Each structure stands twice: as C-alpha cells, then as structure tokens.
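Removed: one protein chain of the complex. Kept in place: all other protein chains.
Up next is chain A:
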Amino acid sequence: MTTYNNSLTIKIGLFAIVSMLLLIFLFPFYYALITSFKSGSSIFEVSFFPKELSLDNYIAIFDEQPFGRNFLNSLTISIAAGVISLLFGMIAAMPLGRFRFNGQRLILLTVLIVSMFPQVAVLSGMFRLIRALELFNNPMGLVLCYLIFTLPFTVWVLTSFIRNLPVEVEEAAIMDGANPWVLLTKIFFPMMWPAIITTGLLVFVVAWNEFLFAMTFTLSSHQRTIPVAIALINGGSQFEVPWGRIMAASVTVSVPMIALVLIFQRQIVSGLTAGAVKG
C-alpha cells in the first residue's frame, strides 16, 4: 500500500514539475502568438486567449519591409555556411579522428580554442577582411564570417563521431589495399550520414540565429538577415514600438525552427551532447 501511495505522489509530483516547466518554457511563444493576431489598440490589453484573428501584422511585415527577402538571405547564408563547413570538416575530421600523427593534439586544441573565440574580439579584424574582399553589405560576407564558429564546431563533432565508429571496417579496407582517399569517400562518408545530418542541423541553427556579425556587416534593409530585421523593427519613436509586428515576425521565424526541432529532436540532442560534452 505504501509503495502504491509513494508511486502516486511521485507521479503527481512529476506531473506538477513537467507542467510547470512546460508553462515556463513554452508560454512566451504562446503569448507572442496571440499578441501577433491582435490589431489596433487591443494589443495593449493583456489577454490569455485570442479574441480576434487579425492577420494585419503578418501582412504588414512582408509589405512594409523586405521581410521575405530577409528570410531568403538567412536561409541562403545558413545553408551555405552549413555546406562549406561540412565539406571542410569531413575532410579534416578523418585524419583527426583516426590517424596518429605529430601535431594532432595541437590541432585539436587550436580548433577547440577557436570555437571559443569571443565574437567581439574578431569584429574589427573581420571588418577589415570583409572590406578587403569587398563583401561588405553582402550576404556572402556573412557566410565567410560564420565559418569562424561553424568550422571548428563541425570538425570537433565529426572527429568525436569518427572516434566512436568501429575500426573493423576500416581495417578490412586497409587490408584490401584501400588508400586514405578511398577510405574517406567509400568507407567514412557512407557511415557518417547521421553525424552529417546532426552537425548540419546545428550549424544551420547557429548561423540562422547569429546577430552581431549580421548587424555589423550589413547596411541596407535588403541585405539583412532575419534576426537583424526583427531587432530593427521600430516605430516612429520609442513610445510607438509596433509590438504586434515584432511578435508576428518572431512567430514567422520561430515556426520553421520549432518544426525542425520536433522532426529532428533525437539528432539534435545527440549532436549537442557529442559536441559539447567533449568540448
């Protein structure tokens, strides 16, 4: 009887904690959603349920500013950063994960330290680089900047993934006289698909969310990425901040990310733990 009571209290306690955590972590999104459907002065009244479903704010963000273009910019930049770092990362991760050579430890430490660089520390040098390559106010410049954190991250996660792969297949291939290039393309790449998807996703998320470089290295509203566009939505004065529009933009950006998380939950968790626990 006591055990039954015990398990019941535990169940109720667990239920209480889970609901409280869900409330704390998800309610802000719900509140943003209902705010985004309000129009006019009703926005200034606190309510917990949607009273109207006005799409004014959504129409306005695409109408009054190039939000669609910003969306496309973010998408292109994030995908490009992901593809480039995956390409370089995969090639580099194989020797780091499998070979033994002098200087290996030094390289891994360098990669680790670069991934921890504070963004501000490279801001002025990066500005110089962007200017020298004439990529200022150009989304391609941002792709280049983002490599500073996506590349070390990719190398690190893929290296730890390769370390955990069984060596038997590789040994068999070596016995059969495969050279490192064949090893890389015929043995490793096919086995690495799960890791590639995970790392690609995480790089995409990080690049999609980046703010400081994007704000500093773009000038015109057409070249901005989504986070910068949202940060710069302003009314006439500080007393007329168009909250409805900001919330509509926030919801628009969040929906694809939430979809990604729900679909790839398992991959993201495994990637995060692989990348960070070992970092």
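In this section, a residue touches a chain if its C-beta (ideal position, glycine included) is under 8 Å from a C-beta of that chain, and two chains touch if they have at least 3 such contacts; residues count from 1.
Here is the rule we use: contacts and distances are computed from a predicted model.
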Chain excluded from display, named as in UniProt, from "Secreted protein", "Xanthine dehydrogenase, molybdenum binding subunit apoprotein", "EfeO-type cupredoxin-like domain-containing protein" or "Trehalosemaltose ABC transporter, permease protein": "Trehalosemaltose ABC transporter, permease protein"
Absent chain, residues of chain A that touch it: 14, 17-18, 21-22, 24-26, 28-29, 31-32, 35, 43-46, 87-89, 91-92, 94-96, 99-102, 104-105, 107-114, 116-129, 131, 144-145, 147-148, 151-152, 155, 160, 180, 184, 205, 208-209, 211-212, 216, 226-228, 230-231, 243, 246-247, 250, 253-254, 257-258, 260-262, 265-266, 268-269, 272-273, 276-279
